[in-house]
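The complex appears here without one of its protein chains, the remainder shown in place.
Think of it as A, B and C in the order they're written, each chain with its own count starting at 1.
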Amino acid sequence: MATMTMIQALNSALDTMMARDSRVLTFGEDVGYFGGVFKVTEHLQEKYGAKRCFDAPINECGIAGTAIGMAVYGLRPVIEIQFADYMYPAYDQLVSEAARIRYRSANDFTVPMTVRMPYGGGIYGGQTHSQSPEALFTHVAGLKTVIPATPYDAKGLLISAIEDDDPVIFLEPKRVYNGPFDGRRDRPVIPWSKHPASEVPEGYYKIPLGKANIVREGSEMTILSYGTMVHVALAATEDSGIDAEVIDLRTLLPVDIEAIKTSVQKTGRCVILHEATRTSGYGAELAALVQEHCFYHLEAPIERVTGFDTPYPHALEWEYFPTPPRIIKAMRRAMEA
Amino acid sequence: MATMTMIQALNSALDTMMARDSRVLTFGEDVGYFGGVFKVTEHLQEKYGAKRCFDAPINECGIAGTAIGMAVYGLRPVIEIQFADYMYPAYDQLVSEAARIRYRSANDFTVPMTVRMPYGGGIYGGQTHSQSPEALFTHVAGLKTVIPATPYDAKGLLISAIEDDDPVIFLEPKRVYNGPFDGRRDRPVIPWSKHPASEVPEGYYKIPLGKANIVREGSEMTILSYGTMVHVALAATEDSGIDAEVIDLRTLLPVDIEAIKTSVQKTGRCVILHEATRTSGYGAELAALVQEHCFYHLEAPIERVTGFDTPYPHALEWEYFPTPPRIIKAMRRAMEA
Amino acid sequence: MSRKNALDLHIPAPNARPGDKPNFSGWTFPEPGDTPRPDIDASPSELRDYAYGLIRVLDMEGNALGAWAPHLDPETLRRGLKYMILTRAFDDRMYRAQRQGKTSFYMQSFGEEAISVAQSMVLSPEDMCFPSYRQQGLLIARDYPIVEMMNQIYSNKRDPMRGRQLPVMYSSKKDGFFTISGNLATQVPQAVGWAMASAYSGDVRIAATWLGDGSTAEGDFHAAMTFAAVYRAPVIINVVNNQYAISSFQGIAGGENTTFAARGVGYGMAPLRVDGNDFLAVYAVTQWAAERARANLGPTLIEHFTYRGGPHSTSDDPSRYRPADEGRSWPLGDPLERLKQHLISIGEWSDDQHRAAQEAAVEQVREAGREAEKDGVLGAEGAHSAQSMFEDVYKEMPWHLQEQRKQLEV
Partner (left out) sequence: MSRKNALDLHIPAPNARPGDKPNFSGWTFPEPGDTPRPDIDASPSELRDYAYGLIRVLDMEGNALGAWAPHLDPETLRRGLKYMILTRAFDDRMYRAQRQGKTSFYMQSFGEEAISVAQSMVLSPEDMCFPSYRQQGLLIARDYPIVEMMNQIYSNKRDPMRGRQLPVMYSSKKDGFFTISGNLATQVPQAVGWAMASAYSGDVRIAATWLGDGSTAEGDFHAAMTFAAVYRAPVIINVVNNQYAISSFQGIAGGENTTFAARGVGYGMAPLRVDGNDFLAVYAVTQWAAERARANLGPTLIEHFTYRGGPHSTSDDPSRYRPADEGRSWPLGDPLERLKQHLISIGEWSDDQHRAAQEAAVEQVREAGREAEKDGVLGAEGAHSAQSMFEDVYKEMPWHLQEQRKQLEV
């Protein structure tokens, strides 16, 4: 066991898989010699050669499109979209092609590819380095959408994604790449090394897709979240004094409905957190599912605490980001309802 | 007053606006001499010349991108994306650019453009001529999303969209272009001329964006829908014998929350209909809003009747399409809950 | 506004519209046999001029001329001709089947048969083709059963695509034929990626892809060209310039002042421009490009200059936007007639044989049609279970699809 940051854990997942399977290769903008702008692919070119880890032209459509062709050939490409905000040029290839090739060819062709992209705010990245576009993927039949919250999960989930025979969108919460940010701006950020989930095996292991993780058991309400917001949820729970059950969904599509049902039916209250804009965010789907599956157990309206329906504002990102005080307000509303 | 199909009404809206305002021009694939594959722009090139109504290269990114530039210049372009299924290459220009230019420039530049696209299934169009991507737009702050259900509304809403100073996504339910299809496959389709909403004034009039239309008053439940599904909702209501209030939302973003609240608080039950895939569809947002605003009035779980989470299957489209029998089942579940 | 020095917007317009005389006076073509054949290792910069010429082998009397003549044995030529005849007979019947309401949609390749048939014959069956919707000749020349194609078109119970795809959107991995997409040009970067994967794997197989003149405008084409040039992918990118994109002429796609082969020049890629109605010329340039790719010398962009003889699809009527007789006056003729003439002129074919071959093709198609219709046409009850709709979305069906499937059962 080593202590790893999320970046190191992701790098270790790629390293592990590239060592095990020559079909695994990785490319993207600045991914090769430089090792990626966040260093997730560092040393892989050195270790596996330029043909297995290389730079791509700045054309996300081409990155996704060529990766689809490679996957169809029989490789297992892992591509990096430098920031999730720049996935839009690739969107057609991902939703109209990768997602549908198995279906439209009736299993004749398949696309085992993984699309990594750092997402989310909190790094003063402005409108185009802060977005959380997960709902644009969860609406698409044929894709899976995965978001880890810790180094341990990041490695295990990425290995599962690479081994999955369907295309997986793998969103990486960049705000917690180097440490578990909990939304409290006034306290020093804790390094990953102080967090138990930074204990990461060097070798191969998997965390199954589609399984949520109950990161805190509780009885008074259920908080559904993923990525960076899991840590913020824990901080809000601590600060609120409310005994919330905090669920890290880990996979958004297919979501672990059993975990959600069991928890909300137990607690009777539900707060949903995400960084993305509110309207038609993934929280809407969660709210719809919760009320469909737990209607008779609900004692209060389901609350959504989310990014606002505005572009991500550079200087006001701490007003925009759903921090513990805003979450606690929603938790209290849910408790008092 | 003339009797118009939805296509004629849309054509009349464009004609009216091009006659009134030289800043209005329209272009897209096959839009010029041919008048569009659905004939919405027929005769406009003849009448206004090739510079005001012309063919574009097959590049949706370029169509949207140049239209943004034109709108920034001060024109009011109306572009046609031949099928909503082909909007993906334009998606980046629409969501990262058109939607945000006012905000990011702090009102320095604005984008008064209208993006027309036929959407929806029921015409044996297969996977790429049947999609309903409205939820991919309602998630985007800075865009408005409009969907008419009748010729009268189509013209009035399109004129409002063109005059709106913000970018408007205008989705046209192609299944009802030529007649109000109600989802009953075993009965002949009624022509628009038999429908009161085909009475369309020749000249200028507007229907405000953001206002829903109660197309049927009822007391037992509320059905929320838009586009083709409005007609299906009415048929289902008729066939079910349930006294449902049927609301045609007309604008999805910003949605008419008052109309929704008033109705659901009155009826206590809610069924949401759309053609799009279920997960993270616009119905999720509606469900979330309804439970947020009407929690204490709800007597049954909110039902969603939607397209399934699969690509749109060519030969099985009548199994895929939410027809009255499926809707009635959901209505009964809601009644019996 | 009207000022001195005022700017003006240029909107390209074709030479002729309905009611006008067909007018191809803008085009000039080199003589057959005049274009030299460069070595396959020529550098892209040495090849620039090929983007602006036109490689022709057959003259209009049926003689094969010059360095590009592929010198095929008569048997190969006859096979090529028969595949073209079959393709045309197939198109003809399927077009009518749509008109008869047996399916929702059809697209012919009328006038463009030489391209897919010749190219299919040059490529190895192990190579992977990433076609658009107008290369049915690829499958036919790979002896793919036409009854299977009909099953797909009818979405009937033996449809290999299980009723999921619009007619003509075939897929056959074992025949090196990639599942066709309705979204234009998306297959082009995929083909480049497949070719890169083959090179990555030290394989010997190459990829080929096809798109229309209109589709070159899509961003995916640029992505593909960029990646192919950067990584020197072993791929052949074929632009089938049939001069139309639904109703709009090639000037709207950017062909008013240059050729489509010239796009290749921009990326430093080998560009060839060929008479797409000349079976021999298409055969020869494909051989050249395939050899080049197999020798690790990188991609080739081929523009096949042809004319779309029929409507875009069963959904449009071309006489609404171009002279109805335009196709007949296309100076480079009909690819079937031209190969037929060549075979006759070398004494390897006759009018009688031709008529017999046509009749045989029509009969073969009729026979296949009967067989396919036994399994139903579009709309036949029970061709596919509603349950099947939920399969193959993922390898394993997740809970929410299981639930939706159950909902439908009830």
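One rule holds in what follows: contacts are C-beta pairs under 8 Å (C-beta built on N, C-alpha and C of every residue); 3 or more make two chains touch, one makes a residue touch a chain.
Since this is a predicted model, take the numbers as computed values, not measurements.
Enquirer: With the missing chain put back, one of C:P14, C:G254, C:G276 or C:G309 would touch it. Which one?
Expert: C:G254
Enquirer: I'm checking contacts with the chain that's been left out. Which of A:D30, A:D165, A:E199 or A:D239 qualifies?
Expert: Within the whole complex, the residue contacting the unshown chain is A:D30.
Enquirer: From the list A:Y48, A:Y86 or A:Y152, which touches the chain that is not on show?
Expert: Looking across A:Y48, A:Y86 or A:Y152, the contact with the absent chain belongs to A:Y86.
Enquirer: Footprint of the hidden chain on chain B, which residues?
Expert: 25, 51-52, 56-57, 59, 61-62, 64-70, 72-75, 77, 89, 92-93, 96-97, 101-110, 141-142, 144, 165-166, 210, 253-255, 257
Enquirer: Name, in rising order, the residues on chain C that touch the hidden chain in the full complex.
Expert: Contact residues on chain C toward the absent chain are 1-3, 5-12, 43-45, 48, 52, 196, 198-206, 217-223, 226, 229-232, 234, 251-254, 256-258, 262-268, 294-296, 298.
Enquirer: Could you list which residues of chain A touch the chain missing from the display?
Expert: Answer for chain A: residues 29-30, 32-34, 37, 50-51, 54-59, 61-62, 85-86, 88-89, 124-129, 278-279, 308-311, 313-316, 319-320, 326, 329 touch the chain left out.
The definition used in the following text is that only the chains that are shown with their structure count from here on.
Enquirer: Give the identifier of the chain nearest to the protein's overall CA centre, each chain being represented by its own CA mean.
Expert: Looking at where each chain's C-alpha mean falls, the closest to the middle is B.
Enquirer: Which chain lies the greatest distance away from chain C when centres are computed from Cα atoms alone?
Expert: A
Enquirer: Quick one: report the Å distance separating chain B from chain C, using the average Cα coordinate of each chain.
Expert: About 35 Å, centre to centre.
Enquirer: What whole-number Å value describes the gap between the mean CA coordinates of chain A and chain C?
Expert: 41
Enquirer: When the centre of a chain is set as the mean of its C-alpha atoms, what distance in Å lies between chain A and chain B?
Expert: It comes to 32 Å between the two C-alpha centres.
Enquirer: Two-or-more-chain contact residues of chain C, please, as numbers and ranges.
Expert: 164-165, 169, 181, 183, 219-220, 393, 400, in rising order.
Enquirer: If you look at chain B, which of its residues touch at least two other chains?
Expert: 85, 88-89, 127-128, 279, 308-311 - these are the residues of chain B that touch more than one other chain.
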